[in-house]
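So, subunit A:
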Amino acid sequence: ETLRLLTWGSYAPEELVQKFEERYPDIDVEVTFSNNEEMIAKLRATGGAGFDLAQPSHDRIHAAQMEYDIYKPLDLSKIDTSVMEASHLEGVKANTTIDGEVYAVPHQWGTSGLMANKAVAPDFKGWGDLCDPQYQGKTSMRLKRTILLGTAFSMGHDPFAAYSDLDKYQQILDEVAEKLIECKANIKAYWKGGDDLSAMMLSGEIVASETWDSTAYKLYGQNKDIVFVPPATGALAWIDTFALPRKGKADDAAYKWINFVLEPENVTIMSGSTGAIAAVKGGLELLPEDKRNAVTAAFTDADIANLKFFANIPAGVEDMEGKTLEKIKAATGG
Partner candidate 1 sequence: MASSTKNQAFLFGYRAYMAAFFIFLAAPLVAAGSFAFNDSLFPALPWQGFTLDWFFNDSEPKLGMFHDRRLLRGLYYSGIIGVMVSLLAVFVGTTNAFLFVRGNFPAKNFFYILMILPLVIPGVILGISILVMASNIANGVEDRFNLELEFLRPGILLVVFGQFSFVTTITSLVITARLKKFDTSLEEAALNLGASRAQVLRTVTLPFLRPAMIAAGIVAFLVSFENFNTTLFLVGSESPLTITMYDRMAKVGSTPVLNAVSFFLIVGSGLLALISVVIQRDPKSE
Partner candidate 2 sequence: MNTATLTDSALETAYDLECSNIHKSFGSVRAVDDVSFTIPKGSFFSILGPSGCGKTTLMRMIAGFEDPTSGDIQIKGKSVLNTPPNKRNVKMVFQHLALFPMMNVYENIAYGLRCVGTDKAEIDRKVKDVLDRIALPDVANREIHQLSGGQKQRIAIARCMVMDPDVLLLDEPLGALDLKLREAMKIELKLLQHQFNTTFIYITHDQSEALVMSDHVAIMNEGRFEQIGRPEDLYHNPQTSFVAGFVGDSNRWAGRVVAEDASGFRLETDAGLVMTSVRAVGQRISAGQNVSIFVRPEFIKARKTSTPSADGGENSLQGRVDSVLFNGANSRVLVRGPVGELIEADVVVTGGADDLRAGDDVTLEWSAAQTMCFAA
């Protein structure tokens, strides 16, 4: 049978896939790379068919399931949850329980934050520095919700708290939009994927940017001056999960995959590829050497304590954020 994974780029390294297939010779793994939005869009289009295992982030499950009914509940007895870091497991369960059924368990966690080339931008610290004129034309960001949230924090708001009061949230968004439109002149370009971000960063076309942590770790491997910078207001933390699409046809294989990638030696391989930390006990230690160095170079304990986990997105927020992003994109700044 075929196990059809709908997952993030690099969340299914070839090495692991081959190892898995060797262990389960009758299972054939087919991987589709995606991201949170596309996962939902694809599953919406198929009504939850076409894939056997999806890996959305913990905050993107509840609303999507409410609206489109694209996942089925997990049978936790088939997963070896004992290896998981309890706080993550509980957090994800809390976020994804609907009518008493659990829809997701954690897999990898990481942060979104900033990165800077310390050789040329040693003082780079917070979200707001992206708009600092001293880096005129040398910064970048991705025009997605992360930057909205980060900027909100840097302006002293707590957007997650405002989720319960959407008018308030809209106000925050408006302020953020104004700030980011103003900031437009300062940045070089909006990056769209790890690829163009890496290219700009490595070539020195930019010196600092909003980033996924994994990309920053990867670049750290290339150039020790490029480090992940947890923003002063706290890095935004996410947990990517395992969830079963409603009409998946290979649940057993999916459970086998979940358990397989949670095995310690596989965790190392996986993290080597993803650059993120497995949500298992001792996940940090299981990182490959270079990644662990990058993480330790980036984070102090205080930074870790200061992580801001993405909160569940209530209905309507996606639209508000979408419009805000469009507004920023369409504004003719610099």
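Keep in mind how these were chosen: all candidates are chains of the complex that A comes from, given by their letters.
We take it that contacts are C-beta pairs under 8 Å (C-beta built on N, C-alpha and C of every residue); 3 or more make two chains touch, one makes a residue touch a chain; residues count from 1.
Because the structure is a prediction, the values reported are computed rather than measured.
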item: From 1 or 2, the one in contact with subunit A within this complex; value: 1
item: Candidate 1 partner contacts - residues on subunit A that touch it in the complex; value: 4, 6, 8-10, 14-15, 30-35, 42, 45-47, 49-51, 192-195, 198-199, 202-203, 247
